[in-house]
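Partial view: only certain chains, each at its native spot in the assembly.
Per-chain residue numbering starts at 1, and chain names A and B are given in the order in which the chains are listed.
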Amino acid sequence: MKTHHLWSFLVLIFLCPPAMAQEAPLSSASQACLACHTGLHPGIVHGWEQSRHSRVTPQQGQQVDGLASRVSARDIPEDLASVAVGCAECHTARADAHADSFAHNGFQVHSLVSPDDCALCHSTERKEYRQNIMSQARGNLMNNPVYMDLAQQIHGQPRFADGKLDFTLAQRTTEEESCFFCHGSRVQVQGTETRSTDMGPMDFPVLTGWPNQGVGRQNPDNSLGSCTACHSRHTFSLAEARKPSACKECHVGPDVPAYKVYTTSKHGNIAAAQSQNWDFQALPWTVGQDFTAPTCAACHISLTVSPNGSLIAQRTHRMNDRLPWRIFGLIYAHPHPREADTSIIRNRDDMPLPTDFANNPAREYLISKKTQAKRQETMQGICSQCHAQSWTDGHFQRLENTIQTSNQAVHTATQIMQTIWDQDLAQGLGDGHSPFDEHIEKTWSRIWLINANKIRFTSAMAGGGDYGVFAQGRYELSNNLAHMQDWLNQQTKKTD
Amino acid sequence: MKTHHLWSFLVLIFLCPPAMAQEAPLSSASQACLACHTGLHPGIVHGWEQSRHSRVTPQQGQQVDGLASRVSARDIPEDLASVAVGCAECHTARADAHADSFAHNGFQVHSLVSPDDCALCHSTERKEYRQNIMSQARGNLMNNPVYMDLAQQIHGQPRFADGKLDFTLAQRTTEEESCFFCHGSRVQVQGTETRSTDMGPMDFPVLTGWPNQGVGRQNPDNSLGSCTACHSRHTFSLAEARKPSACKECHVGPDVPAYKVYTTSKHGNIAAAQSQNWDFQALPWTVGQDFTAPTCAACHISLTVSPNGSLIAQRTHRMNDRLPWRIFGLIYAHPHPREADTSIIRNRDDMPLPTDFANNPAREYLISKKTQAKRQETMQGICSQCHAQSWTDGHFQRLENTIQTSNQAVHTATQIMQTIWDQDLAQGLGDGHSPFDEHIEKTWSRIWLINANKIRFTSAMAGGGDYGVFAQGRYELSNNLAHMQDWLNQQTKKTD
């Protein structure tokens, strides 16, 4: 063998990704886009070049059968199916449906690619996601007056006049920086502006609510959601969505501390030590072989298989499919809501909450014990790949205990709060008062919004111990309860 | 050279780990285990396949001499020594000693592999660990009524009746989710259950206190500890235990924030930037060559050598061997306890605390100044690999200053607390009262349990600056002191 042969050989081994053997022609429209935008926005173009979209046509994707399939739609229009998924394939798709479409060098272009655009190829994922509570994240907040009152007492604009503090309604822009950053903004076309560009003056739509990548974003085509929330921008990466950092953007704060708890758990420890050697691209995703400890996606979303090829869990973008309980308290942990739209829920007191203040669940809006059991079984099927039955049983028994005892602790806090309300030491519901605006009410709401949630997340994810106790969990819960008692004592003494 | 020769050659280079040259036969018992469990628990089996245990027999391990030795036992039974360390070698070892042994397909199997099982090959590590304060972590909490009172005021079940809050004793299950998650549960056989399996109905023991991987776990063979706390599950990885993530599981919360402080220090910064290029598997572990900044293990546990092969520090599983001070305050920082069992300590007031409330140490139970000096010298020997003497001296002088001044600050807090107790504004020790249950007492305990600890950890690990000031350190300590003063002022005014 000659040296130059060896060279070619090594080059082939080291440089050629398998997909290069396939042909994925670029549409003339996308070629036109790239002619300018490669220079204007190199970061975007490079991201796309790294993506599978740039290398494989939908048609080629459809030919992959079984568990490795990525393209769920069967009836993809021929002109879309036969080319690489380039700029134009997404940003000019369904142009008529998009209020943000605008004429741009002979094309009708829209900036926001919506879940309904992605559904042209990924129809099953779209369908599932529509039933995912996250797709309704905007409306579930916006259309719930109790939650909106709580939100206003947090991100409203504070004002102090005549010795009294209150919070006025937040500006839209402020809301988009706070709650709706994750829950999703409403993106609307407000008008048109002319910008001078290298190609002369050009018109562009002026968007409000933009930028945003919230999971329940209301798009200009009236679809809900944002695939880029997890599959960032133009790499549309499976690997990225499988890593815990994807979930961190919205699930790291003290009210929903999933990421923090994960990194403190044994699972997170193993991931930190070993995940540089895992294959985050493999499809299907094989337990033990491709990864040796679950990430968020492995338990909640991903299609996983056993090394012998047998299915462990079907992929789902309806992410509560494997969740019996909703553990972030509103105000108590409760069985998961039946419908993605939770603003329809009414409890015994006719409030839009899954339980009442005394922890009676609004049963008809929540899943049944049977559904809970089925979901738990699906989840345990994943656990059992690495854990014996007694391990898994013990773990879930503790979770049940934690749900019950943390709910009891919140109930105790609510009893103190009710005593304070009953004695007119604070103004609760009624007469237009907010139950969330006074100092002592905020201590009460912290107990269920932060402390009880932290306790339950650590239990659910086996990340307990020190972190669940001292990092805003049990320790702070007991401190806050003691503060409520102290405050009540002082007020009562005063009126003596 | 023909192409197919090249292929074989490349395959040899890229795929063959050196150990494959060795023969490590699998016992017939372990073969029997794998026959079913490869399919049932692929994650477990894959972990083990990745481990050194699957590739090397104890006998082969014994042949490694000197600093690279991993097998410290000299008298390993022949049948164990001559085979790979498979399922049966651990899970059927010392069957008679295990209360959790059960008949399973002709074998006496136990789920929990204990430190005494591991000691069959790793006897020195077992011996050291038994003298490690961590092996007593369960008893040191359980048998100390002061600590258990503090624990109850945190994880006990709150109750509000007749206008008064109190915390009743926590359920066992709750304790196992909180303190004993890290300190270690007591694992006991409660009975037997029959499960239907693919092989028909089978009997399994029902365990309480399970799952758990706490460092002081009380095992069914009455041994204490859990090697898997740091060497996770079936990979038994040296590399994993050398990474800071291993310690994070128990040492990240605000009371013992070692991991957080590390990642904020210069050491942690260098590790974040460079550790993907370090060799975490090398034995011995060579400073500068295998790693360029210490991890937790490098300073506290690992056998480290100089590039010229000379010993820097001997490996120890008695992890306070290099620690002159115990810096988490109970309630003051103090010289390390002499014995692993700290529940035997009695201070001047006959309380089981290493100091009294005025910071007088219980000297006879704590190491001497001479031992402190010796331990500090060992630690400084590690520092000196990368730091000149004046650097190291300056660092340790600051640590001494921080121990002294943070103790003084806690003393100031205790003076305020004592004033409050003396004026009957809160009920301290005596008459069955808890000094940890009232709001103002919880502010006091936070000062030593959280704030002073954070200050000392940042000093000890050179992670100071912004983090040690503002992240629950000096800033919060001064705020909490000011709150105590304010509370006292208000109470005093009221009684005027």
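Here is the rule we use: a residue touches a chain if its C-beta (ideal position, glycine included) is under 8 Å from a C-beta of that chain, and two chains touch if they have at least 3 such contacts.
Bear in mind the structure is a predicted one, so any value in this text is a computation, not a measurement.
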item	value
Assembly size in copies, with 2 chains present	3
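What we mean here is this: only the chains that are shown with their structure count from here on.
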item	value
Centre-of-Cα separation between chain B and chain A, whole angstrom	33
List of chain A residues in touch with chain B within their complex	1, 6, 9, 13, 263-266, 268-270, 272-274, 276, 287-289, 292, 306-308, 384-391, 394-395, 397-398, 401-402, 405, 408-409, 412-413, 415-416, 419, 458-459, 462, 464-471, 474-475, 477-479, 481-486, 488, 490, 492-494
Chain A partner contacts - residues on chain B that touch it in the complex	1-3, 6, 10, 38-47, 50, 111, 153-160, 163-165, 167, 171, 173-174, 176-179, 181-182, 195, 204-207, 210-211, 213-214, 232-233, 235, 237, 239-240, 243, 245-246, 248-256, 276, 437-440, 442, 446, 450, 490, 494
